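Let me begin by presenting the structure, written as structure tokens, before commenting on it.
Every protein chain except one is present and positioned as in the full complex.
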Amino acid sequence: MLKWLHPYAKAEHSYALAGKLMPWFLILTIPSFLVGIVWGLAFAPADYQQGDSFRIIYIHVPAAMMAMAAYSTMAIAAFVGLVWQVRLAEMAVAATAPIGAVYTFIALFTGAAWGKPMWGAWWVWDARLTSELILLFVYMGIIALYNAFSDKVLAGRAASILTLVGVINLPIIHFSVVWWNTLHQGATITKFEQPSIATEMLIPLLMMIFSFATFLGFMILYRFRNELLQREQHRAWVVKLVQAKQRG
Amino acid sequence: MFNVFIQVVRQDLLAAFRHQSAILNPIWFFIIVVTLFPLGLGTDPTLLSRIAPGVIWVAALLAALLSFERLFKDDYIDGSLEQMMLSPYPLAWLVSAKVLAHWLLTSLPILIISPLLAIFLSLQIDAFYALSLTLLIGTPILSLLGAIGVALTVGLRKGGILLSLIMLPLSIPILIFSTMAVEAAASGQDYLGFVLLLAAMLVGAITLAPFAIAAALRVSIS
Amino acid sequence: MFNVFIQVVRQDLLAAFRHQSAILNPIWFFIIVVTLFPLGLGTDPTLLSRIAPGVIWVAALLAALLSFERLFKDDYIDGSLEQMMLSPYPLAWLVSAKVLAHWLLTSLPILIISPLLAIFLSLQIDAFYALSLTLLIGTPILSLLGAIGVALTVGLRKGGILLSLIMLPLSIPILIFSTMAVEAAASGQDYLGFVLLLAAMLVGAITLAPFAIAAALRVSIS
Amino acid sequence: MLECKDLTCVREQRVLFKQLNLIVKPGEILHIEGPNGVGKSSLLALLTGLSSAYSGDVYWQQQKITAQRETYYQDLLYLGHKSGVKAELTALENCQGFQRLYSSQTDVDLYDVLLKVGLVGYEDIPAAQLSAGQQRRIALARMYFTECKLWILDEPFTSLDKEAIKSLETCLIKHAQQGGIVVLTTHQALSIPEANYKKLFLTKATVEEHYV
Partner (left out) sequence: MLECKDLTCVREQRVLFKQLNLIVKPGEILHIEGPNGVGKSSLLALLTGLSSAYSGDVYWQQQKITAQRETYYQDLLYLGHKSGVKAELTALENCQGFQRLYSSQTDVDLYDVLLKVGLVGYEDIPAAQLSAGQQRRIALARMYFTECKLWILDEPFTSLDKEAIKSLETCLIKHAQQGGIVVLTTHQALSIPEANYKKLFLTKATVEEHYV
């Protein structure tokens, strides 16, 4: 594990690796997003109950899933960072938090916009909605804590600890629909047996989920590189990089 | 080893008793918040008894929150926290003693006076039992979680409100389970499941939180 | 003279902006407290809209309360309060500047986001106008009264909860008038009377409180 | 001229000193000495009017200070154990704050002042991130542009390095020679020319005197 990690625990290598991976994520994102969104919004059949308003699903569900996926990523990075003392992993935590917060906000916002036609109210105190709101709070807490430290190494470590403590919220969000009887939809597509959604609706949804996921990856890498540059701005390799940029 | 634990608890209690107001304050705050609600919401007894468990729990949570800042802040300012971190005993162990002392000083009094408030808010007897039970199990979890938050923010100026930002989301699950238990009790249903869930969380918190607190302190103080 | 006023306000805002979290924190706290209630009380929209004004006001009060400690405490600890008392300008004047800065930092943001929370708690539009108006007039009174409390307790360690003890009873009248105004508005009645009453209290507070604060500080710092 | 007559200081029913009389004239540096806990800081707090005496009065230019607070404070610069430096603000911002509060000159070159206290290069760092001595230097910066006549300084040399101590001493002497008054406490020996220098030894009140 450590042997495998080690070369990339070096800042410069990780910077280069992240730079190499980034375009691939973008290449995967753009077509799947375009196809998914056009298919979903224009061509997929309207829901027999919900009419066209169901199309929000193509934003809502991917965003909600990625909100949680981002948190899981952070939790893993935090664990790696704290246990094996990998500073770069802690940086990844800091880099991911704002993206996760934005995804969460999108999920909340689209959910609220969807709730208005469906349930007749922008907001109800449903278990799933509430726990998603809590997730947003947790994200904000992590970001605020990270910003409150002036020494960014310490800030990263503190944010990692808080991330791990906040993990208790993930199962609560996911199982909230099971544990409480709620207004919100139960699992529709993640069920193991036959998904209870029409295939024509499902395929664009899956494409959207895929594109959101790759975009998440892209954004994490992007912010991670920025974080690296900022933290190591006085190191020789960054200086060299900047000089090369200026010359070229 | 055990001696040191006792000594830390003793010193904290002693320092608090020296400032008698430090003991009475959380209770007073709690009472005042609970009485604010009938004032703010009107005095219809059915409405009151309906919102009573929620109000009492929220008040307990806020009282705990307000008193948290004290948990390590004084020790940080006067330097005893540094000293604690340089002691040959495991930091997680010393820190547990401090959390225990804090719980004894802030939550135990609230637990003791809750019957009085139940009367204020026209709570039924079943719901009251459930409320006491959830407070008994839930408040230590709050103290442990809160201590992590405090440990993370103690080195920062203006940590106070950042702390509540960090801590409230973490304590919401406890709030939810507890009020659900009380509601179940009030409507005559079985609430053991919720209580067991809380108990499981307590066990988890007792075993893991001290280490998280210690780690957080090592980050904050450096 | 006016220059100094501006300078004091400026420095306080600057110090707060330096710690960006210091500005956002009261809002976050406020939001979180407001969301706690639906969690603790159940999610019935009619119940919620009924208790909404009370909850928002109590939350604003608590947010103000939590941030009060900051008002003079930092200045006390780092000695700038002593310096302020030894300045040739009238203490009451300097202190007003500090209270203004504090209001700008803590209550104004709350005022600005209250529409969002009104949606959360399914508040009607009439009641919402009344609520905003009472918050606009009421929170400066809170800040001024709170400052007296802070000034009295700043020299004491463990002032935090003692402060809330002193301050909450003082702010109860404001809470009552405000929620009465909002309730009147919600039921379509005229609420101007309450608002005028609050406005009169505000005028009284602005003229008298600075002197009380100055006197209290002279007692605390000696 | 700073004067105190029959000053008695009681803290928690314990007499620290009794009927203290004192005159400090322009051009003098008064060094108050005495063992720990004898009441030096308490005496300084009485002189500034921050706390009020059990009995006796303090006079500035022949008038009681309680009767002329605002004029007195126009002439007074006090530096206590706590330094009055805001931890969130940078050295420069702190100085700007002092300037508004203590000085009517608006065209002081603050960079020049920072140069004098040796903080150039650190002017943009929040005070919280400076070392103990550097924070103390920020507090001392106000002496370089104040027009106050009376300086009351409680252990001003704490955490300063040798060079800073020397330059502060020079500053005090210069102030005295320009007709100012300095009252200070410190446990360190000072090297100040005889002409300006005056010492006051505070000693512990005897047991009989312990209670009023």
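Residue numbering begins at 1 within each chain, and the chains themselves are lettered A, B, C and D in the order written.
We adopt the following convention: contacts are C-beta pairs under 8 Å (C-beta built on N, C-alpha and C of every residue); 3 or more make two chains touch, one makes a residue touch a chain.
Note that the coordinates shown come from a computational prediction; the quantities given were computed from them, not determined experimentally.
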- Among D:Asp107, D:Glu163 or D:Glu194, the residue in touch with the chain that has been omitted: D:Glu163
- Task: Out of D:Gly27, D:Gly56 or D:Gly118, point to the residue that touches the absent chain in the complete complex.
- Result: D:Gly118
- Query: If the missing chain were put back, which residues of chain B would it touch?
  - Reply: 3-4, 7, 11, 14-15, 18-19, 74, 77-80, 82-90, 221-222
- Task: Write the list of chain D residues that the hidden chain touches.
- Result: 11-12, 34-37, 39-41, 81, 118, 122, 125, 129-134, 136-137, 155, 158-165, 187-188
- Note on the structure: Where chain A meets the left-out chain, the residues are 150-151, 233-235
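Rule of thumb we're sticking to: only the chains that are shown with their structure count from here on.
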- Quick one: report the Å distance separating chain C from chain D, using the average Cα coordinate of each chain. 36
- Quick one: report the Å distance separating chain B from chain D, using the average Cα coordinate of each chain. 45
- Multi-partner residues of chain A (each touching 2 or more other chains): 130, 137, 140, 144, 148
- What are the residue numbers in chain D that touch two or more other chains? 87-88, 126
